[in-house]
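First the structure, then my questions, so here it is.
Of the protein chains in this complex, one is absent; all others appear in place.
Moving on to chain A:
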Amino acid sequence: MSATTETRETREPQAINHHKSPKSHILLTLAAWLCGLLFALPVVWMIITSFHKEEDAATNPPSVFAPLSLDGYRSFFDAGPWPPLLNSLTASVLSTILVLLLAFPAAYALSIRPVKAWTDVLFFFLSTKMLPIVAGILPIYLFAQKANLLDNIWLLIILYTSMNLPIAVWMLRSFLAEVPVEMLEAAQVDGASLTMTLRKVIAPVVMPGIAAAALICFIFSWNELLLARVLTGTVAGTAPVFLTGFVTSQGLFLAKVCAASFVVSLPVLAAGFAAQDKLVQGLSMGAVK
């Protein structure tokens, strides 16, 4: 395996540096392309299938070049996907905003003006991510039942906020830790208030971090299934819950399922492609910048 192939000439082309020969460069390039295509293939297949008629979608061998059709999308949109899609949008956007509002001051208190036991607090946040959601779901369900919050989108918003808050705190903290002390001192000398300092000095520096945190919180909320499935029903059900309902369909349904999967994934695909570098920062909780 060649770890470090730089396209630069070497002084000893014969012996061990064969990984720099143009031939192996081409081979490695081909291998990279092959991997990329292989990993994207299921998605490409999903998109192709979603534009086929049901009878062309379920053939063996597959009919790749069958005539295109919007039937799959038509039957998906006839099934009433808008309320769940809007629920997903509401839950993801509002919980992301809540997360940022709570996480930003917390991250500030864990980096710039740290509380005494700030490492303990930070690791407490991380440890809550390791507590499986499923272990607390029953009391949440029973509470929601008592409080008449079952099938209420606000319950999901609150739970998604608690689910993503630790990630956002970690990420924002790692960005805030990079705010240069001189800048803070300058602001302090100028007599800027706390909110002023936050808004005018710190926020611009950590804007990339905020964007990354927002992206990752949005994706995780949008994707969530277990809580939504247990705690919502016909009113507040989200898009992933709606998707699971497709499996019960009778007869041919492959094009419809592919169309549905594609539409539901579209916001995540768009957000993720638009902000690829933010994705890495977000996934690594700010450890990789």
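As a convention for this text, a contact is a pair of C-beta atoms (placed from the backbone, for glycine too) under 8 Å apart; a residue touches a chain by one contact, two chains touch by 3 or more; residues count from 1.
Convention: contacts and distances are computed from a predicted model.
Of "Sugar ABC transporter permease", "Stage III sporulation protein AC", "Carrier domain-containing protein" or "DNA-binding transcriptional regulator, AcrR family", only "Sugar ABC transporter permease" is the UniProt protein name of the chain excluded from the display.
When the whole complex is considered, the residue among A:Leu159, A:Ala214 or A:Ala236 that touches the unshown chain is A:Leu159.
Looking at A:Val93, A:Val121 or A:Leu150, the residue that reaches the missing chain in the full complex is A:Val121.
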